[in-house]
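Only one structure is covered here, and it is reproduced in the block below.
Left out: one protein chain. Kept in place: all the others.
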Amino acid sequence: MADSTFRWLMLLCALSIFAIVALIAIELVTHSQMTLAKFGLKFFVGSAWDPVSGEFGALPFIFGTLVSSAVSLILAVPLAVGVAIFLTEMCPKALRGSFSFLTELLAAIPSVVYGTWAIFTLVPLLREYVDPVLIKLLGWTGLFVQPDFGIGMFAAGVILAIMILPIISSLTREVMTAVPHTQREAVLALGATRWEMIRMGVLRNARVGIVGSIILGLGRALGETMAVAMVIGSSPTISKSLLAPGYSMAAVIANEFNEAVSDVHRSALIEIGLALFLVTIVVNACARLLVWAVTRGAPARAT
Amino acid sequence: MATTHPKSSTANRRWRWFANHTASVLAVASTILVIAPLVAIFVDLVYKGAVSLNWNFFTKLPAPVGENGGGMANSIVGSALLLGLASLMGVPIGISAGIYLSEYGRGTKLSNVVRFTADVLNGVPSIVMGIAVYGLIVVPQKGFSAFAGGVVLGIMMIPTVARTTEEMLLMEPHSIREAALGLGVPNWRSMLSITLKTAMPGVITGCMLAFARVAGETAPLLFTALGNEFWSTALNQPIAALPLQIYVYALGPYDEWHRLAWAGSLVLVFLIVVSVALVRFVTTRGVLKGAS
Partner (left out) sequence: MGVSIEVNNLNAWYGTNHTLQDITLHIPANEATALIGPSGCGKSTFVRCLNRMHETNPIAKVTGEVKVGGQDIYSETSAVEVRRRIGMVFQRPNPFPTMSIYDNVASGLRLNGYRNRRVLDEVVERSLKSSALWDEVKDELKKKSGASLSGGQQQRLCIARALAVDPEVLLMDEPASALDPVSTAKIEDLIFQLKVQYTIVIETHNMQQAARVAERTGFFLNGRLVEFDSTHKIFTNPGDKRTEDYITGRFG
């Protein structure tokens, strides 16, 4: 075989990446034609989802996806940044490898296993110990009110938080480590405490990258399917209380796709998938750009 | 000088000392809070899963609904088949793409865009991939199949394998390529037998990472492989898979099913953890440095 043939073969394989993206887009658009044409943009603002009577409004799922993702970010970001600070600036070098291995393990656990653990261990725990406290302390906000069955938006947010922690933490560590040592020394030489050195010399310099890693975590949370499907309650309703059951875009597709009552129903689900596709592409592209800007295009670990 | 001599006040000093210690405590607390669920999950997996790991589990089919004594043999075999198919597709294409990025397209705009796209593709929810392959294969063939499942998992492996292959090849010193060129054989042969071979350990670990990732995927299989209660290794029929079966069992109403879900989870996590540990071992101690 000639060298040029080989090169073309390799190029073709590299271009397959584009082909895959195009393929997904084409399939999604083609198979959601029915509802795209029928409902137009109203699809995304309608709040009634009743496949049997032909009503398809995707708002409950968009709401559920956004709320569960927001809860997960609120819970995960402080913890992830805290772990990153501990591992990069405080942890003795000997222990660093073991701890980072443990956070890597968190990332390796499949979604369905998280979901199983969430159903049998996390949700009962939340229902027994955490939710009552939240209802007592924060019930006045309207966000944590009875009835509480354990499963619901909050449970989904918690398990999502555990799942996106590793990616936010490892990327934050990467950008923190990339800050030159001379910056840390400059702050210390002014007479700063260790926390002040971390705040002014490291976090401040790495903040663009940290934001990027948070957005990446958001992208992951938006698309998480199995664990969320197992604990969110599968109820296409919009509620103020986080303890109420809800639904997310990915979860409704997972649950209803194979039982779709009609072609229109399936088309509607695929349209939700199309929206999910577009949103995660945009979010991930923005995040990657931010992280790239800080680490200057060094091949980031594909996670 | 005296009027603004910045000798900090005692209150200021005390506050800074307090803030410093609080920050340290919070950082340690965060780490504990993050490790805690991991420990909890592993404890649960072992306690609730190990009890059901017996000979039946690995050799028997699911028992009739409500009865005990069944196993997940078909799911394990099914997953193995699906992953085999996926690797057949994803590994060669992924490695080739990685070779292009590193050896032919290095520094070009095209390879930058490809790399960026691969990263973004990694962020696309797997369920969306499942829908796409559903439309591509399941619909025309009018049926769910192991083949479709293999395809979707294979597609998911490509970006990861491509990126890690590129990374490993980039780390190789130029001297190796120059030595290969000096041998006087067609470029592509030297590329494969020398350049790629030298980077092989790293490339393999990259494939293992991608493998471990898709081994646990459930969502894309929902509308491609579908799952199967019985023995089946036919490529054009629905096939059982471990993650799928865990999902069904976990949501089911029977205690026996829940026990099986835990056992299946234990097996799945065990395999994945072994792969991740192996990858870490190879990249930090073995042939390569700086890859993690």
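Things to note:
A and B are the chain letters, set down in written order, and residue numbers restart from 1 in every chain.
Heads up, the rule we're going with is that contacts are C-beta pairs under 8 Å (C-beta built on N, C-alpha and C of every residue); 3 or more make two chains touch, one makes a residue touch a chain.
What you are looking at is a predicted structure, and each value in this text was computed from that prediction instead of being measured.
In the complete complex, the residue from A:T193, A:S234 or A:N284 that touches the missing chain is A:T193. When the omitted chain is restored, the residue from A:K42, A:K136, A:R204 or A:K240 that touches it is A:R204. Even with one chain removed from view, chain A keeps its contact list with that chain: residues 92-93, 180, 182-183, 185-193, 196, 200-201, 204-205, 207. Considering the complete assembly, chain B touches the hidden chain via residues 1, 4-9, 11-12, 15-16.
Quick note on the criterion: only the chains that are shown with their structure count from here on.
Taking the mean of the C-alpha atoms as each chain's centre, chain A and chain B sit 16 Å apart.
On chain B, the positions that touch chain A within their shared complex are 16-17, 19-20, 23-24, 26-31, 33-35, 37-38, 40-41, 44-45, 48, 92-94, 96-97, 99-101, 103-105, 110-112, 114-129, 131-136, 139, 155, 158-160, 162-164, 166-167, 170, 186-188, 191, 212, 215-219, 222-223, 226, 243, 246-247, 250-251, 258, 261-262, 265, 268-269, 272-273, 276-277, 280, 284, 292. Taken in their complex, chain A has these residues touching chain B: 1-3, 6-7, 9-18, 20-21, 23-24, 27-28, 30-31, 78-83, 85-87, 90, 97, 99, 101-106, 108-117, 119-121, 162, 165, 169, 193-196, 198, 216, 219-220, 222-226, 230, 250, 253-254, 257-258, 270, 273, 276-277, 280-281, 283-285, 287-288, 292, 297, 299-303.
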